[in-house]
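Note that one protein chain is taken out, while the other chains of the complex remain in position.
Chain naming follows the written order as A and B, and within any one chain the residues start at number 1.
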Amino acid sequence: MTDPRIERISDRQAIAELLAEYCRALDLMDLDAIAGIFTADCRVEYGPEERLTSHGAAGVAKSLERMWRWARTSHHLSNIQIEFESTDAARAVSYVIAWHERPDGSTATVLGQYHDRLQRRDEGWCIAERRMLMNGNTAGFTVNLFRTPRRPAPEGWVAPNIDRPVEDKA
Amino acid sequence: MTDPRIERISDRQAIAELLAEYCRALDLMDLDAIAGIFTADCRVEYGPEERLTSHGAAGVAKSLERMWRWARTSHHLSNIQIEFESTDAARAVSYVIAWHERPDGSTATVLGQYHDRLQRRDEGWCIAERRMLMNGNTAGFTVNLFRTPRRPAPEGWVAPNIDRPVEDKA
Partner (left out) sequence: MTDPRIERISDRQAIAELLAEYCRALDLMDLDAIAGIFTADCRVEYGPEERLTSHGAAGVAKSLERMWRWARTSHHLSNIQIEFESTDAARAVSYVIAWHERPDGSTATVLGQYHDRLQRRDEGWCIAERRMLMNGNTAGFTVNLFRTPRRPAPEGWVAPNIDRPVEDKA
């Protein structure tokens, strides 16, 4: 009898590698490989504007042609959390540092999250839904992405004095 | 018979997700979720000053209110190494890139390590001890964190000429 936990562990590894493969393919601008990562009926949303939403694996690959406006990119994925909804469906949250350089050498970096729904297909796990949230960005990045919702400080909160040494060494 | 390695593998995944959950909750300023990550009697140390040490899950969550002095943060965790001390106790070392932005738009980034002791409780793995070490930081970050101890070059060591091309293309 196979321990069903082995299936789950293998599925987690497969999903983690899929998320990494997206980054690798994107940084190579291998858009065919990108298309293979998504389901035929997927939905990908980067922001509230229609032009920041894509449908279907081919549509996602097509829309990512926009990455050619950068001369170089590097997408660093981490903080992967996965929950299974069934044997063949999962949700994943991951973090990404997305570094972009323009042909003129100027750069733009996004620090964000991918919130994904994944489905198992015959060819393996695929992304069926992706929503990107932006935790932070450098001034050079100006795309209107969704923002990560952060709880505000309670009214009257006063910042502690923590950014300076208690006393000078002098 | 269950293979005991499956337990260990599942424990590793649970610990890795716990470390990621800390980052996710912190970037949302969900301090209730933060409290759930630590043991009731935990000890967390960021630096040599008393004000950089917290005790107990509630104390850690309370002390992290200081993160509200930032307008946005993003904590990217990687390089996870885990060793088990027993079935219910483990040590973990992980790396973090902690990006912070002030309300005025200026930023401060720390590149560091978390050295954690973890314990299994009824509700799952929790952090019982955390010590942060700073590998590096940008000029904007001025908190007096512990420094990663790096071996110095032997006396008389001379830097190789590696940062320039062998010859000009001209």
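To be clear about the criterion, a contact is a pair of C-beta atoms (placed from the backbone, for glycine too) under 8 Å apart; a residue touches a chain by one contact, two chains touch by 3 or more.
Please read all numbers here as calculations on a predicted model, not as lab measurements.
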Option from B:87, B:106 or B:148 whose C-beta touches the chain left out = B:148
Of the candidates A:21, A:129 or A:163, the residue in contact with the absent chain is A:21
For subunit B, which residues reach the chain that was dropped from this view?
-> 3, 5-6, 9, 12, 76, 78-82, 93, 95, 97, 111-113, 135-136, 138-139, 148-153, 157, 159-160, 162-166
Can you list, in ascending order, the subunit A residues touching the missing chain?
-> 2-3, 6, 9-10, 13, 16-17, 20-21, 23-24, 27-31, 49, 51-52, 65-66, 68-69, 72-78, 97, 99, 101, 105, 107, 142-144
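Criterion: only the chains that are shown with their structure count from here on.
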So, what's the distance in Å between the C-alpha centres of subunit B and subunit A?
-> 21
